[in-house]
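Notes to accompany the following structure.
With one protein chain removed, the remaining protein chains of the complex are shown where they sit.
Let's look at chain A:
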Amino acid sequence: MVYDFSELSGIQLDILREIGNIGSGNAATALAQLLNAKIDMNVPQVNILPFAEVPDLVGGADLHVVGLFLVATGSAPASILFLLPVDKACLLVDMLMGKEWGKTNPSNLSDMDISALMELGNIICATYLNALAMFTQLDFRPSVPALGIDMAGAILNSVLAQFGAVADHVLVLETEFKRGDQEIVGHFFLLPEPGSLDVILASLGVSL
């Protein structure tokens, strides 16, 4: 059984990367429809990283971020975490709620703002999951996302701890959404549960 992303071969990684690409492409489209604005996207960076290096990738363990976490059940249970800096998340809320740019206050989010963020997270994560489901023909049933607003390290280690017993590496997709000259960089983390990686790879015809 494959437990850790570091055990994967080149071709298996390429396929996971491609799914990531398509997943974030769909997420950008969903975002554009939701915001009724043109959203550009860069080709996502895909990394397999040891846990210890993850906080640095997202801007340091101390960075104040919004984290959306959801669990997908089904034949290949997996979790998805979407992280973005809190000031960037506020820009998304501005767009979504039709507020003036920079109007949302990161240190004083209203219930409406939080609800908007949950909805954004829900859509972004679900579109990503859809891409995975389409490719693998597997069934993923996402939970309602949980929202955390705190230090990046704190959110990350709470999520990674669940996988710490079997793995030391995580698959990270760095996606950059742009609206005009405003860059909004978010990070997706795909965290298959033990055994799920085998099911996913087998369904793609690249099992070991």
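Everything that follows uses one rule, which is that a contact is a pair of C-beta atoms (placed from the backbone, for glycine too) under 8 Å apart; a residue touches a chain by one contact, two chains touch by 3 or more; residues count from 1.
In the analysis below, contacts and distances are computed from a predicted model.
Trainee: Just to verify: the chain that's not displayed, which of "Molybdopterin-dependent oxidoreductase", "Probable chemoreceptor glutamine deamidase CheD", "Pyruvate dehydrogenase E1 component beta subunit" or "Peptide/nickel transport system permease protein" does UniProt list as its protein name?
Mentor: Its UniProt record gives the name "Probable chemoreceptor glutamine deamidase CheD".
Trainee: Touching the absent chain in the whole complex: find that residue among A:Glu18, A:Asp87 or A:Asp150.
Mentor: Residue touching the chain left out of view: A:Asp150.
Trainee: What residue numbers in chain A mark contact with the hidden partner chain?
Mentor: On the side of chain A, residues 3-4, 51-55, 60-62, 64, 67, 69, 71, 107, 143-144, 146-148, 150-162, 164-168, 194 touch the unshown chain.
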